[in-house]
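Have a look at this one.
Removed: one protein chain of the complex. Kept in place: all other protein chains.
And then subunit A:
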């Protein structure tokens, strides 16, 4: 839904579970994206906890975790959501006069719209929900309710195991072959697959060092850095404004992705495109590590038409540094608009190879995989 369409926004507000006041000062170019006042969102949602009778507590908990930022990262959000849906299915019982297929699908749709209110869905979550709904729709009518519920929970387990966990193992094995002794590997932000690759290559005994590039406001690289250091890898830590200075030492760049689109564009954390471009200028190969379930048939040419806007207070202030906060009270000034983008689009020219669980493919082969392997949501 485009958020500059006032009529539809008002309609969706009436169905909304909790009230979110919209941010007042928004950048004109991004008016089609939702942006809310972040200060009161969590307290509003929490105070409504006991009134939400129709909401399953597991789904509510996941929603609060998304809103508070307790759970971030495509895979983690997807797994958390699917586990919550498993609990929903386990606790579900068909009301009299309704069919399981239609009623459960309606329930899941309502929970999904609640989760969207908490935080817009990532593409991996969208694909997982589509898979879930298609499995519910394909349930044979002869099954009893308990059998149907068991089959659905089983499907969710298989999805998580095969599409995420096994896929990650395959990616790690492929990518570890690309790491040689003496390499300097650069990564940006914190991707769980890239972390697994680095740890696995280290366990295999390869000698390499890692450069972790990080950026404001989230500083996601710091958590990754801590975990790598705990395992004994030698790391360098820098911010994205220095990436062109450090790139001349680097031999390979490993990046994670939130999604890969059909024209080979990688949709990932903001800053990835910058890192990929600098690497391309220095002729350093860029490898994107992404599970196949995150591929999407959409085509996106820029980072504007679809994105997510974060909290503008995060860029206005530096936590723990009250002396640097000259921007802090200016969020309501008319001449000043804050823009905190969360995602960006890396064009396919900057990407050398995409490592997926279907193998190592060039970016142009993504639509082939989407077409061939996703048509019926085959499970391996």
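The working rule: contacts are C-beta pairs under 8 Å (C-beta built on N, C-alpha and C of every residue); 3 or more make two chains touch, one makes a residue touch a chain; residues count from 1.
Convention: contacts and distances are computed from a predicted model.
J.: What protein name does the UniProt record of the undisplayed chain give, "NADH-ubiquinone oxidoreductase chain 4L", "NTP transferase domain-containing protein", "Glutaredoxin-related protein 5, mitochondrial" or "ZSWM7 protein"?
T.: Record says "NTP transferase domain-containing protein".
J.: Using the touch definition up top, pick the residue from A:64, A:151, A:315 or A:353 that touches the left-out chain.
T.: A:64
J.: For the full complex, which residue in A:76, A:170, A:277 or A:327 touches the chain that was left out?
T.: From the options A:76, A:170, A:277 or A:327, the contact with the absent chain belongs to A:76.
J.: Please pick, from A:5, A:51 or A:249, the residue that touches the omitted chain in the full complex.
T.: Here the residue in touch with the unshown chain is A:51.
J.: Looking beyond the chains shown, say which of A:117, A:155 or A:195 touches the absent one.
T.: Checking the options A:117, A:155 or A:195, the one contacting the hidden chain is A:195.
J.: With the missing chain put back, which residues of subunit A would touch it? List them for me.
T.: 43, 45-53, 55, 57, 60-61, 64-65, 68, 70-73, 75-77, 79-80, 160-161, 164-166, 168, 190, 192, 195, 223, 227, 230-231
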